[in-house]
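Every protein chain but one is kept in place in this view of the complex.
Note that the chains are named A, B and C in the order they appear, and that numbering of residues resets to 1 at the start of each chain.
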Amino acid sequence: MPVMNMVQALNQALREEMARDPRVVVLGEDVGRRGGVFLVTEGLIDEFGEMRVIDTPLTEMGIIGVAIGMALYGLRPVAEIQFIDFVYEAFDQIVSNMAKIRYRSGGMYSVPMVLRSPCCGGIRGGMHHSQSPEAYFMHTAGLITVMPSTPYDAKGLLKASIRSNDPVIFLEPKSVYRTIKEEVPDRDYTVPLGKARLVREGSDVTIVTWGAMVYQSLEAAKLVEERHGWSVEVIDLRTLFPFDRDAIVESLEKTERLVIVHEAPKTVGPGAEIAAYIAENHIELLRGPIARVTGFDTPFPLAHEKLYMPNIARIYMALKKVMQY
Amino acid sequence: MPVMNMVQALNQALREEMARDPRVVVLGEDVGRRGGVFLVTEGLIDEFGEMRVIDTPLTEMGIIGVAIGMALYGLRPVAEIQFIDFVYEAFDQIVSNMAKIRYRSGGMYSVPMVLRSPCCGGIRGGMHHSQSPEAYFMHTAGLITVMPSTPYDAKGLLKASIRSNDPVIFLEPKSVYRTIKEEVPDRDYTVPLGKARLVREGSDVTIVTWGAMVYQSLEAAKLVEERHGWSVEVIDLRTLFPFDRDAIVESLEKTERLVIVHEAPKTVGPGAEIAAYIAENHIELLRGPIARVTGFDTPFPLAHEKLYMPNIARIYMALKKVMQY
Amino acid sequence: MEVLGRRDILNIDRALGLYRVLDEDGNPVAGEPSLPDKLLLDMYTYMVRARILDGWLLKLQRMGRVALHAPNKGQEAAAVGATLALKREDWLFPSYRELGALLVRGMTEEEILDRALTTIDDPLKGSDFAIYGHRKYNIVPAPVPVANQIPHAVGAALAAKIMGDKIVTMTFFGDGSTSRGDFHTGLNFAGVFKAPVVFVNQNNQWAISVPLKRQTASPTIAIKGVAYGVPGIRVDGNDVIAVYTVAMEAVERARSGEGPTLIEAVTYRLGPHTTADDPTRYRVEEEVREWERKEPLRRMRRYLISRGLLTEEEDKALWSEWEKRIEETVVKVLEKPPLPPEVVLEDVYEEPPWNLREQMRELRDSIRLLKELGVELE
Partner (left out) sequence: MEVLGRRDILNIDRALGLYRVLDEDGNPVAGEPSLPDKLLLDMYTYMVRARILDGWLLKLQRMGRVALHAPNKGQEAAAVGATLALKREDWLFPSYRELGALLVRGMTEEEILDRALTTIDDPLKGSDFAIYGHRKYNIVPAPVPVANQIPHAVGAALAAKIMGDKIVTMTFFGDGSTSRGDFHTGLNFAGVFKAPVVFVNQNNQWAISVPLKRQTASPTIAIKGVAYGVPGIRVDGNDVIAVYTVAMEAVERARSGEGPTLIEAVTYRLGPHTTADDPTRYRVEEEVREWERKEPLRRMRRYLISRGLLTEEEDKALWSEWEKRIEETVVKVLEKPPLPPEVVLEDVYEEPPWNLREQMRELRDSIRLLKELGVELE
């Protein structure tokens, strides 16, 4: 099996889906000749032509608004937002239309499209090239929100997203784009939406996380194992909404302790929902407090980003807190 | 003391602040001659003229973007979004600028402005005249988010918001606009941001709520008191971020049970943060699960809105659940 | 000074002018229009039906049976004239003030009333007020945030182009809506990609209380097309024949691959903005009176009569026939049962995820309890 990084896996997913289904088109800023600023769409224009790989004017509102119209008519657009930090101009189209057209039309119309975009920090991208805005999407009924952490999952989840009849927000943790390589099948497969992945088995405490934070969590897990002998289970949520509550609950039945790790800011962040869900439905499973390790409640900074983001020290501190409660 | 409804109280707050501080200006769609569609700005144009009460073109992005520029220069704009459901076109300006300019400029520039808007359901407004999007704002670092539930608070909180040096999202539950009347001082006063209001004392269970849900919660409290003899404490949060955690904790120290009631959809909603905050920092106070009674995770419907919104039955069910755990 | 040699594409004269076939009293301004008699009578009939239905929706709102209505009175010609230029397979992206367009596409009064009254047969299952649509007629229900539908119409047009379908999309929006980002981005994409779309701006002079001159300092709406390389045509929006004529031209241009057109239909909203509005707060009665004289039905009736296509008696008969038919429909629809409460939780996703399944249980439990408590929530 070929070894790929996430960019290559995503590129292959797009290529395969476009070959498989003539309704799949790609549009966005610089997705054509330039191949996207991270080269995720590299070469597609040569293979599928300008009608299906569309360089657009510079307006996120237009990209998403037009993609919605395409999806209404019967295409399956994959719209790229160059960095998710620029998605907000499209927020009205996303919240008022992409998420609501099925409901507004009583089920008569749907918007089977994917909004894919590099997200998250870790590459010195500063305030507007590093954000993790998944909470906004998770709070918006009508959307599915996905974030892969590995090349294998990236390919399989993107293919599943393109085939979904509901609109999907597909977030790609750009710090992982080229740093993680693994074997990725050269053939068609999908990773089902809504299913988490057990990354590391453990019995004392559960970390629920996703994206690049999977790797920070694994490092912290190793550290506490070495230092304290605690056994940490790590779950990669993969689909953020609807999230795999069964996977979390199953793990908690074993560990009775929960730490949530994400890059997004804490207040009303995605971790709040997971914590609230457990506090509402499974509080009896918990031995003590839930801990959240998250991006701070500030804009994403250019200076000291690694201190802003959850890092091994902060995850370690949280694990210690819930273990020593 | 004169008896006023919320519209009158807000109108008076604007009038007083404009008289007190020449930097305060009002802008928005139909805020001039029309006095706003709910008449909150009625008469202001006669008193302060077209330069300070500005009917704008129909673009929320423009209203907020231009208000930000005004605030940068030294004015204190109060920008009206006709219904908060239309705010999303301005989301980029809100998230990327209104919330971030202080940070981006290392504290050199600030954006002392208020975005005020009718929110929430209960008047058969349908999908785009009924939303409660406070979670989006609470998740956005740099913003303060406020929602009054009474005429008195509306006036005092709006005045405090206008005087704040940080940007404030001021949400007005329109179903309360004319239904609740109370004595409101005809003179200058403010209600401090960040402080909750104890609406009803009780000892068995705490409801944390805000906006129009205060009244639903009170009805449910009465019902369970009558039916079961349970004593319900009701806290009106008023400021949603930064919320008054001390008020919540103090109440829980007494009641040890928590129900959160809000109109916004549940998933990653504002209640998730409150539940998570408690599960993270004060889990020892809880006797059992936290319950959330919220708008369902759907777009806001036109038909059956009162079934969609938290109502006496749904709050009653939640109270019962936490009491009988 | 070197000047770019592309002034032709600006179409300035048509964008600053005002195309008319009939004058305000229904007299042809430049010779008899050469359209089939039946089409002329259809135009009028659609406008009559729209006018009557509009009146009923107003009444039903006052009766508390319709949540909100946006009156169409005075603007029937733009909606009817433009939509008549479409073919069956074309797609329509309306706004909230085009009853006539819905009728032209084949939607029935009953379907429209089901929608407005959110009966059990409401094709949109109670989702929002003042919006209409139906897959059967290729009408996408309008979003209430104005102008949102403009990029959708462009996207659908591009999709058709990509798929090789020779269809055209048409979208309606008001003068106020041109200030929104969606207008800008929609027109821009359409210009760049030569999308087969027809933009119909109903310039009714007001956006609620905001007059056109406060909306834009542009001399006309049609001229805004220049910014996007999209030809603009300004037409008397109360002259149904003129609207039809320019729309036909635009639809044909689009269908033959020549790209989009921006039509500004100059008209006037004679009624309030919506049933929740009070226009006396912001506009003077004389202005309304003046435009009443120019309204489209009167004009078309005069023309049809003068041309001998309609007699006074036939006109009366036409009105009373439709008044009767629509009243009967209203009565029928009023008796239909409402939508079941479960619709609240349906159609969010293709299949409800676990949270909605749980919330469905919560909803059902709450309904049982409400009944037990004797609380009426509607």
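Keep this in mind: a residue touches a chain if its C-beta (ideal position, glycine included) is under 8 Å from a C-beta of that chain, and two chains touch if they have at least 3 such contacts.
If you're wondering where the values come from, they're calculated on a predicted model, not measured in any experiment.
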List the neighbours, among the chains on screen, of the chain that has been left out. A, B, C
Pick from A:G62, A:P77, A:G194 or A:P242: which residue touches the chain that isn't shown? A:G62
Options B:I68, B:V114 or B:V191, residue touching the unrepresented chain: B:I68
Residue touching the undisplayed chain, where the options are A:E89, A:E134 or A:D204: A:E89
For chain C, which residues touch the unseen chain? 1-4, 6-7, 9-10, 12-13, 16-20, 179-185, 188, 191-192, 194, 213-220, 223-224, 226-230
For chain B, the residues touching the chain missing from this view: 23, 25, 51-52, 54, 56-57, 59, 61-62, 65-75, 77, 89, 92-93, 96-97, 100-110, 141-142, 144, 165-166, 194, 241-242, 245
Touching residues (missing chain, whole complex) on chain A: 29-30, 32-35, 37, 55-59, 61-62, 85-86, 88-89, 124-129, 223, 266-267, 296-299, 301-304, 306-308, 311-314, 316-317
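To be clear about the criterion, only the chains that are shown with their structure count from here on.
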Between chain B and chain C, what is the separation of their C-alpha centroids in Å? 35
Between the Cα centroids of chain A and chain C the separation in whole angstrom comes to 40
From the mean C-alpha coordinate of chain A to that of chain B, what's the distance rounded to whole Å? 30
Of all residues in chain B, the ones touching two or more other chains: 61, 85-86, 88-89, 127-128, 267, 296-299, 301
Could you check chain C for residues that touch two or more other chains and list them? 122, 125-128, 143, 145, 181-182, 343, 348, 355
